[in-house]
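Yeah, one chain of the complex is gone here, protein chain that is, but the others are all in their spots.
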Amino acid sequence: MRLTCPVCGERDRREFYYMGDAVALRRPDPEAGDAVWDDYLHNRDNPAGVTRDLWQHEGGCGAWIVVTRNTMTHEVLETALASDVKGSVG
Amino acid sequence: MRIAGKGLVDRQAPVSFRFDGHTYQGFAGDTLASALLANDIRVVARSFKYHRPRGVMGAGSEEANALVTIGSGAAQDPNVRATVQEIYEGLEARPQNCWPSLTVDLLSVNDLAAPFLGAGFYYKTFMWPRAFWEKLYEPVIRRSAGLGALSHQHNPDAYEKAFAFCDLLVIGGGPAGLIAALTAARAGADVILADEDSLFGGRLNGDVETVGGMPGAEWAQSIVDELEAMPNVRLMRRTTVTGAYDQGTYGALERVAHHLADRGGQPLECFWRIVARRAILCAGAIERPIAFRNNDRPGIMTASAVRTYLNRYGVAPGRRITLFANNDDAHRTARDLVDAGVHIAAVFDSRRDVPESNAYPIYRGAEVCNTSGRRGLESVTFRTASGEDKVETDCLAVSGGWNPSLHLTCHMNGRPQWSEAIQSFVPVEGMVPGLDTAGACRGTLTTHGALQEGVAAAQVALEALGIAFDKIDIPEAEDAPYRVSPLWAVAGKGRAWLDFQNDVTVKDVKQAAKENFASVEHMKRYTTQGMSPDQGKNSNVAALAVLADATGRGIPETGTTTFRPPFVPVSIAAMGAGAQGAGFAPQRFTTSHAASVERGAPMIEAGLWYRPSYFPAPGETTWRQSCDREVNMVRNAVGVCDVSTLGKIDIQGPDAGAFLDFVYTNMFSTLKVGRTRYGLMLREDGTVMDDGTTARLGETHFVMTTTTAAAGPVMRHLEYVHQCLCPELDVSMISVTEQWAQFAVAGPQSRALLNALVDEDINDDTWPFMGCGDIIIQGVRGRLFRISFSGEHAYEIAVPSRFGNGLFRELTARAEALGGGLYGMEALNVLRIEKGFITHAEIHGRVTAFDIGMERMVSQKKDCIGKTMSERPGLNGPEREQLVGLKPIGPVKQLTAGAHLFEKGAAPTRENAQGYTTSVGFSPTLDGFLGLGFLRNGRARHGEEVMMVDHLRNLTTRCKVCDPVFFDPEGGRVRG
Amino acid sequence: MAELLAKSPCEGLLPKEVDGLTLSEAKRATMTSLSPYRGQEAVLSDVLKTEHGMALPRPNRSAGKEGARAVWFGQRQVMLIGPDPAVSLADHAALTDQSDAWAVVLLEGEGAEDVLARLVPLDLRREHFKKGHTARSQLQHMMVSITRVGDARFQIMAFRSMAKTLVHELEIAMKGVAARRAS
């Protein structure tokens, strides 16, 4: 498996660390309540299809990356720097 | 038997080798199989279950019968296909799965018991009495199962792994692959051409048909010569592409030195990770047998294998050969044999419309329905409309048609589709992105077709790569139609083999269907068909057809067959190359490593690091003596310990303080420059992630310390928090763990030691407790932190790592002069237990700030990672197990870590378990064992007596629950 | 007072020579990590140019030459190798001394790419990874920085504490390549 790091280009999967759903970028307000926090930290859409998840190019430049990917085929549709994505969602 | 004038082997280069204890001769270019056949050796193996004698069946890597063991001693290599193993001078091969010998195998008694050993028999018996399974039935089954044996010794051979990159990977170097590679290479693409054979050419080497007017093998060689001269081509011989993976990654096994008597330092095998922008599969096809009664006798081979042995190796596998086929292609075998002067006794074809020949009798509409011969084929019985008859023969060439080698196209869950035309499965386009197919593997079974498709596939690839190409002339080649009429199993009594290796017969498949294992997956799992070393390459399609017949369905409705990597079995040593011994993970050495080893310190692993356990002094015979001395030394004089392995992270930027406030539970933006503060870090789920001290070296400059184990994870976490949660903060992190060698100097004499070493005057004003800053040490700019993990007046002193060794030796000498010295991990552990300081033994991933009594460190003035979730009801309160100290109070004085805690008098059961011990040590300071542990509602239970039970070490100790700080609870020493 | 003795990361481990391939330790140099502050990249680049003669390298590139080189080192990170950093750099970037953090070795000779192909999951073919190109990647299980500093010359940096493993892995690979060539 290969992923395209927005900084380094296409690299072997072994250089990357995987964290999970990119929902992690949308951290709730501390006062949002336990259901919202439970959803944020635990519950997942877990799609059999296109998903967005968070990886770090740990064995490379260190960038955290949002990868848009298909969980059925492993096709990679898009990659973007997490800091850019976060910047755009606020 | 060798045939004069035939074959590509080098008759000028005789090679002697051993098989089954006898020495034989072959020629350079022979495989073990061809050389054995040349020597008229027929029985080379025994089957898996019935221990039936078996001979060579094919001529390729899919060989189901001729598996042998190569070599002896630690290097012995089991289950090697004789059809792939090239011979070399001194090669030693042995038969396997037989006892006492290949010819007399006692377990062939299984063959007589076959009626009781049908598909799945073991699910129905061996259940009584229960205890007999492990003691009797299973050991017997295990001993009789299995094929070859491992040596039971450490692998002595070198293996290697490598990466390669190319524009186009061509898998298989037959006519399609060669011309595809040539087309792409001439256009300038970076090409890798891999073939599992030692010789490129594929079937061309086993056939007599011409290509472009030349013998096929010569044409192949001419293409290889051209490719070899091109700088943009890498030819990989003896290299099997074993798997297709995501984004154009392929695994490939190169058998580097299996064919060499002298490897000259080369590895035995190399496992390649090939990244290809495009790939073309040109893997050819595999001829399939036909199932009929006793179709497994030595001497019964595939028709193409017989042809290959004749044309490539100059070997006739028999003197009176018969042929049984259902397609035109196979008749070429009879033709070639006759041309070479070998006697053809008869040709049986199940069809009526069959190619003519005057050279041998042809039986139309005929089926072979039985064979005989004790240790090899002696005769076959055949059936025609006019009844049964028998023909004497020592070799039967069988062809049930061809199955495309489409395996790689299925490696990403793709399913092939059924082709009525060739009565087999063919690949579906796009099953592996970027992989096209050409030639026989896509069902095109003529050389002309293969060449045409090879060029076409290359052109498709080049277009996708954006590389311009010129027209390429396709040489003239054989283009006879492949006519096949389905014949899977000849009707009749007795056992007809489908999966030769696993001894799965037509009966077994039918039996499975009858017992409702009617889906193909159930049938395979129930009968074990397709699970043998050939992975069903020889049997899957036929077994599916038999199952379809048994269940009254068509083949496509019955199911498809799928394939998983690897295409051929791959040794664990190849894919795991480099890891044997210490290679599994990098070793990390501190700058004081050599000095510690000189002192006789046993070095222990701490993650990837090595740290000294203790420093034995003359006369000390146990680690405890050393440890006690070292603890006393720190408490009474001064000790030195390398703490460089702790993670150190440089954090800089205008928002560094704000950032730290967010990742730590407590405030750091308020920390004064020149001061250090203990910090607690949570995961977002509210449990403790790590702890450590962070120093503020400047207004916008901090240095964070992590535990050794968490250095990597914390660095990743910080980057995560910054990049993913608060990228707006202007802050940057970089690890400085490696930059600084850092040593703890601890004990009442620590200040005296340092004052003699540095120019600056160290006192409580210049370096108060938790003070930090730059300092010059013998001309070297370093850093000094007044922090303590021992509870003593202590410092950590850091210098750039190149000076680490020098400073360590200097500190050691000075400490010893003051009555102190070095201390290791054991003493460090006792010192911190005495003080109730926690490590990852306590913060093991399930504890909260509340559990360790630090809930007040979670600042209420700000948000931080983990704060919200740490407030969940289940993470707080009296039900939680809380950190406590434990002291033995009864006659048993010993404590152990990993024991459980119970109320006094309670039975030591799970229901009664109230906690457990995490760290224990003998405190020479307090003259007794001390323990840290977690106890339900423990903070409210100080003074209570509990029972520590360690079933595993047979220990029950009465303990008093106390505060985890055993020594100097007021903390006077650290400030004094 | 005696000065503290300095030890290089690969002391006692290098040099190695196998069939025309050489592995040696780079000359000790000051190494400073530069992490530009927000929005300061352009200014930092100018200052770097003025003070040390090279602009801030783009990702996956190095600038300068032997003795004064700036090697891109990761997300918002450049390693200045050689000169002591000009004080004015600190106005625009976080500076961190890394002189002692890395073992720096040079692999040189025909077939150097083949040696690295046994250890590194990077496409280092000459036309794809040219002189001046650099990458952060892994060598076996070690994080490394690899820069092509000559036609057949690579600078490889790994954590100082891993110097022994680094040298060991490279030496095995060098021997492997040599053995293949000999056969």
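Note that the chains take the letters A, B and C in the order they are written out, and that residue 1 is the start of every chain.
In this section, contacts are C-beta pairs under 8 Å (C-beta built on N, C-alpha and C of every residue); 3 or more make two chains touch, one makes a residue touch a chain.
Methods note: contacts and distances are computed from a predicted model.
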When one chain of this assembly is omitted, its UniProt record names it as which of these: "Putative MnhB-related membrane protein", "Monovalent cation/H+ antiporter subunit D family protein", "NADH-quinone oxidoreductase subunit M" or "Sarcosine oxidase subunit beta"?
"Sarcosine oxidase subunit beta"
Touch partners of the unshown chain, restricted to the chains that are shown, please.
A, B
Looking at the full complex, which residue from B:869, B:886 or B:930 touches the chain that isn't shown here?
B:869
Using the touch definition up top, pick the residue from B:533, B:616 or B:820 that touches the left-out chain.
B:533
Residue, one of B:580, B:669, B:778 or B:894, that touches the chain absent here
B:580
Residues on chain A that touch the omitted chain in the whole complex?
1, 12-14, 18-21, 34-35, 38-39, 41-48, 51, 53, 55, 69, 71-74
Tell me where the left-out chain touches chain B, residue by residue.
48, 75-79, 97, 113, 115-116, 118, 121-128, 130, 133-134, 138-139, 141-143, 145-155, 157, 159, 161, 243, 245-246, 249, 251, 271, 273, 411-413, 507, 511, 514-517, 519, 521-522, 525-526, 528, 531-533, 535, 564-566, 569-573, 575-585, 587, 604-606, 683-687, 689, 840-841, 844-846, 869, 872-875, 896-900, 908-910, 912-913, 916, 918-919, 949-953
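By definition in this document, only the chains that are shown with their structure count from here on.
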Any idea whether A-B or B-C has more C-beta pairs in contact?
B-C
Chain C touches at least 2 other chains through residues 75, 77, 121-122
Could you list which residues of chain A touch at least two other chains?
12, 62-63
Can you list the chain B residues touching chain A in their complex?
163, 245-249, 273, 275, 412, 433, 684-685, 716, 719-720, 723-725, 727-728, 863, 867-869, 872
Going by the contact rule at the top, pick out the chain C residues touching chain A in the complex.
59-60, 74-75, 77, 121-122, 135-138, 143
Taking the complex as given, what residues does chain A use to touch chain B?
1-3, 10, 12-13, 17, 19, 24-25, 27-28, 30, 32, 34, 37, 41, 54, 56, 58, 62-64, 73-76, 81-83, 86-87
